[in-house]
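Input: a single structure, listed below in C-alpha cells.
Only one protein chain is missing; all other protein chains are in place.
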Amino acid sequence: MNDLLLAGVILGPLAAALLLALWPKLAPEPARLLTLLITVATFVASLPLLATDAAGGMTRELDVPWIAALGIRFHLGVDGISAPLVVLTTLLMPLVVLASYGHVHDRVRQYCVLLLAMEAGMVGVFAALDLVLFYVFFEMSLIPLYLLVGVYGGARRTYAALKFVLFTVAGSLLLLLGILYVMHATGSADFAALRRATLSVREQAWLFAAFAAAFCVKVPLVPFHTWLPDAHVEAPTGGSVILAGVTLKMGTYGLLRFCLPLFPAASIEHAPLLLALAVVGILYGALLAWAQSDLKKIIAYSSVSHLGFVVLGLFSLQSSAATGATLQMINHGLSTGALFLLIGMIYERAHTRQLADFGGLARTMPRFAVCLVFATLSSIGLPGLNGFVGEFLILIGTWRDHPLAASLASLGVLLGAIYMLGLVKGLLFGPVGHPKTATWRDLTLREMATLAPLFALMIAIGFAPQPLLSRIEPAVERMLERPRLALEASLAPTAMPSVDEGAPPHDRAPGERR
Amino acid sequence: MNLVAGLLLILPLAMAALLGLFGKRLHGKTPGLLAFGMAATCFGLAVAAFLHLRGLPEEARFVEASFWRWLDLGSGDQRLALDVGVWLDPLSVTWALFVTGVGSLIFLYSISYMEHEEGAWRYFSYLCLFLFSMLILVLGENLVLTFLGWEGVGLCSYLLIGFDYGKEVAARAGRKAFVVNRIGDVGFLIGMFWTWKLYGTLGHGEMKPIMAAVTAVPPLLALGYFVGACGKSAQLPLFVWLPDAMAGPTPVSALIHAATMVTAGIYLVLRLSPLFVAAEWALDVVAWTGAATALFAGLIALRQRDIKRVLAYSTVSQLGYMFLACGLGAFGAAAFHVITHAFFKALLFLGAGAVIHALHGEQDLWKMGGLKHHLPKTARAMTAGAFALAGIFPFAGFFSKDEILGVAFAQGYAGDPSRYVLWGMGVLTAALTAFYTARMMTLCFGGTSRVDPHLHPHEAPAPMAIALQVLMVASIVGGAALGFEALHWMPLHHWIDPVLAAPPHPTHLPPALNWGLMALAMMIAVLAWRIGAKWYGGDFAPARQAELTAPRFAKLLQGRFFVDELYALLIVRPLRFVAELCLEFDRRVVDGLFRGAGSFSALLSTTVRLAQNGVVHAYAFWMVVGAVLLLTLALA
Partner (left out) sequence: MVPQAWYLLLSALLFGLGIAGFVARRNTLVMFMSVELMLNAANVVFLAAARDHVPARGSACALFVIAVAAAEVAVGLALVLALFRLRKSVQADEVRELRA
C-alpha cells in the first residue's frame, strides 16, 4: 500500500535544496550542474507514475499519520489527472535549469535552491490527497516563486512579486478558511473521505466560493488576471516558464480535483457563471494579447485566453470536454513553456522585448525561426500538434450542451491566429528591425536541446494522444460523477431535497467502452 | 490497398521532413528532383488506388484503412472515436489523382524555376508538406483528419506565400491568408461539433449510411461547413486573401492557389452533399453565393494590370461557377469543372510564370506585349489554356462550364424562374471571362513590344517546357475525354456520381434546347474574345488611355471594389479599436480596482500610524485615559 516513489519525487528535490542552501562554499557552476543532474534524476524517477490505474483510482499511495491530534495525514497519490501534471513539472525543471545558463549569472546557487524547493512544492500540490497537506504545498510553491521574481527579475520586480504574492495569498487565505471549515464539519481532511461526505447546499455554496476564489486567482480567470502580465514581464525566463507551465495549472487542477467532486451542488449552480467568465477570458485575453507590444505580455495574455478554454471544458461537465481540458493543461505547459524559453533566448541577445524592435530574424536566425513557428503553431492549435487535440475536445464537448459558449470560444481560436501570427511576422519577417540583428547568433546546441523535448511531445500528443487520454479520462470521469448526479437530480421533475444523496460507490467500474 | 494508402501519406511527409532537416546540404537541382520523384510516385500510387476501385462493383467501391486510434473518449451516444486512417472512394481518389498528377507537373516545373533561388530546399520541403496535407484532406478517414489537412494546406500556403522572408508584402499576405482561412475554419469546426451532436460520428465510413437516410438537416449546420468552404475556396465575402496570395512564387500560385487547395471547399461540399441537399435553403445560399462571386470576380479581373492578379480573380470567378453547380445540385458537374479548371489554370499560371521568369520578375501587363515572337512555345501553350478558360469549343473548360449553365437553365425551364437569373449571371460571367482572358493574352503576347529594352526574353528551360506541354494537352482534350453531356458521354459522372447526393432538381434539357444553348454560349464566348482581342490588339496607346481615364464604375473595378478597404474600415479597425479599448479598460479599471484596494489599505494604515508618534508622554497619557475609562466602566 505505502509506496515511497511519490515521497521520493517530492523529498528528493527538497533534500537537495536544503543541501545546496547549507553548502555556501559550493561554486556556482558545480551547483548548477548538480541541480541539473538532480532534476533529470527526478524526472526519470517520476516516469513510472504514468502507469496509472485504468479505472481512474489513485495509485502509488502513501498514507501515514502526520499531525495525529488533528487527524491530518501525509497522504499522497496520483491518478490519471495528476500523474501527467507531475511529469510535466519534473520535465520542465531540467529545461529551466538548462535555460538558466543563458541568463542567470549571479547567485546561481540560491537560484538552484529556489528551483528545487519549487519543484518539491509543485509536485506536492498535484500529489497531495489531504487538504491540509495540499494547502501546505500550495503555499510552499509560492514563496520560492516570489523570490525568483523578486530577486532575479527585471526592473519592476519588487512591484510584480508583491502583487503576485498579495493576489495569491488573498485567495489562499479563503482556501485555508474553507479547509478549516470542511475539517470542522466533516471531521476529516482526507480527500477520499471527503468525496463521500455530505455538506448542505448552503455550506457547499460558501465553501465553493472560498475554494474557487483561491483557484481562480491562480488560473487566472478574468477579472483576477492582472497580476499575471506583471509577474511574467518581470520574472526571469525560468520563472516565466514555471509560472505559465505549472503554477497556473494548480488553479485549474484545484477546480477539477476539489471544487467539482467536493461541492457538486454548488458546482452545477455556479457552472454558468464560470462558463461565462471562461468565455469572457478567452476573448478578452486574446484581444488584450493582440493589443500588446511586449513579447512576454503577448504570451501572458494568451495564457489567460488558453486557460479560459480549460475552465470552459471543466465546467461544461461533459466527459470529452473535461478530458480535453486536462490534456490542455499539459499542452499549455508545453507550448507556452517553449514560447517563453524562445523569448528568453532572444532577449538574452537583444536585451529588448518590444515587438517593434525586431524584424527579419528568419534570415539571420533560421533555427530560431523554425522553433518559434513550431511553438506558435502548437499554441494556436494547428491540427496534428498537441494544442488542437485539447481545444477540439473542449469545444466539441462543450458544444453539446452549451452551443453559444462553444461558438464564442471558437472565435478565440481565430483571434489566437491573429495575435500569434502577428508576433511571428513582427519577429521573423519583413525588413531587419534591430541594427545589431546580424551579430546575434542562431540558437546554440544547448538551446536546441532545451527545446527539443517539448517539440517531440507536441508532435507525439498531436498524432497519438490516446495513450494519454485513456489515462486521463477515467480519472476525470470520477471527478465528474457527483456533479453529474447533482445535475440530474436538479433537472429531475421531482427535485430531491438533498442533491448529495447519490454519492457513488467508490470502486465502481467506469463506463463500459471500447 | 492499406499499404498504397499509407504510402500515399507517408511519402510526402517523410520527404518534407527529410528536405526540411537535411535539405540545406543538398545543392542545385537535387532537392527538386527528389521531391518530383516523390510526387510522381504518389501519382503512381493514386493510379493504383484508382485501378483497384475500378475493379470493384459499383456499390462496394470504397476502402477504409485505419492505421491507429487517434482519439476514443466517452461512451454511449457521447462516444467520440476517431481513427487515423484513409477513406478511399471514387470522390477521394479522383481528387487524389488530379492533385498528385497536376502536382507532379508543378513540382517538375519548379525544379528549373527555383534552381537559382536561395533556399530552394525549404521551398520543396513546404511543397511536400503541402502535398501531404492535401492528400490527408482528401483521403482522411474522418472529418477531423480532413480538417487536419484543411489547416495543413492553409499553413503551407502561409509559409509559401511568405517564402521570400524580406518582403513585407508577402509576410502580410501570408498572414492575411491564414487568418481569413481561419474565419472559415470556425465555421467548419462548428459544423463538425453539430454533426457529432446529431449523428454521433465524424467518420466518412460511418456517416455514409447516416447521410443516405437523413431527411432534414438544420440549414445552419450545412452553412457552417459552407462558411469553411468559402474561406478555403475564396468565395464572397472571404475571397480577399487569394489575390494577395499571389505574392508567393508563381508555381505555388499554380499549385495551391489555383489547381488544388482552393478546390478543397468544393470537395467538402461534395463530400457532405447529402447534408446540403437535406438542409432546406442551404443549397440556395450556395448557388447564389457562387453565382455572385463568379460575376463579381469576373468584373474585377477586367481591369487588373498584374498578370497574376488577373489569373487570381479568374480563379475566384471559376470557383464561383463550381459552387453555383453545387448549389444547383449538379455535384458531378462541379467535380468536372474542378478537374478541367485544374488543368487549364495550372497551365495558365505556369505559363505566366514562364513569362515572368523570362522578363526577370516583371508582372505588369502594360510592360509586356509582342512576346509571342520571343516565347512561341509558351504562347502556344497559354493560348490553349486561355481558350479553355474562355470556354471555347473543344477546349476543356467548354464542356464543364457548359454543363453547369445547362443545369441552371434546365431548372429554370422546369419552372423555377429564379434559376434563369442564375443562368444569366453565369452567361454574363462567361462573356466577361472570354473578354478579360483575351485582354490578358493580347496584352502579353500580341501587339507591339513594350518590354524594357534591356531585357532579352528567352524560352523556358526543358523541365518547365515539358510541364507546360503536358498541361496543354490536358487542357485541350481533358474536357471531351471526361464528359460531354449532350452526347451522353459521361465517364466521370458514371464514376463519381454514385458517391454524391442525387440532384434535388431536374438537370436535363431537351436535346434541341441543349444544343441551341451550347451554340449560344459558344457564340458569346467567341464574340467577347474577338472584342477583347481587337480592343487591345492594335496600338496600345488608346487602350491605355481608356483604362487611365476610366469612368467611375471602371475605377471601382481597378480598385477591386475596395473590398479590402471596406474590411479594414468595418472589421479590422473597429476590432483593433476594441482591443485597444480593452487594454485601457484592463489597465485602468480592472487593475485599477485592485491597485485601488491596495492604496486604500495603505491609506488606512498611514492614518492609524499617526498615533504611533514616538512621544512617550503621549503614550502614557493615553494609557492613563484608557485605564480611567476601563475603571469607570468596571465600577459603573
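Residue numbering begins at 1 within each chain, and the chains themselves are lettered A and B in the order written.
Quick note on the criterion: a residue touches a chain if its C-beta (ideal position, glycine included) is under 8 Å from a C-beta of that chain, and two chains touch if they have at least 3 such contacts.
Only a predicted model underlies this, so the values are computations on that prediction, with no experimental measurement involved.
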{"item": "Neighbouring shown chains of the undisplayed chain, as defined at the top", "value": "B"}
{"item": "Which of B:T215, B:T549 or B:N613 contacts the chain that the document leaves out", "value": "B:N613"}
{"item": "Listed residues B:A414, B:L570, B:A597 or B:V624, member touching the removed chain", "value": "B:V624"}
{"item": "Footprint left on chain B by the chain that the document does not show", "value": "612-617, 620-621, 624"}
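One rule holds in what follows: only the chains that are shown with their structure count from here on.
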{"item": "Inter-chain centre distance, chain A versus chain B - centres from mean C-alpha coordinates, in Å", "value": "37"}
{"item": "Chain A - residues contacting chain B, complex", "value": "166-167, 222-223, 225-227, 284, 287-288, 290-292, 318-320, 323, 360, 362-363, 373, 377, 382-384, 388-389, 392-393, 395-397, 399-400, 403, 406-407, 410-411, 413-414, 417-418, 421-422, 425, 428-431, 463-466, 469-470, 473, 511-514"}
{"item": "Touch list for chain B against partner chain A, complex", "value": "68-76, 78-80, 84, 144, 147-148, 150-152, 155, 158-159, 162, 165-168, 170-172, 174-175, 178-179, 182-183, 185-186, 189-190, 192-194, 196-197, 575-576, 578-580, 582-583, 586, 590-591, 593-594, 598"}
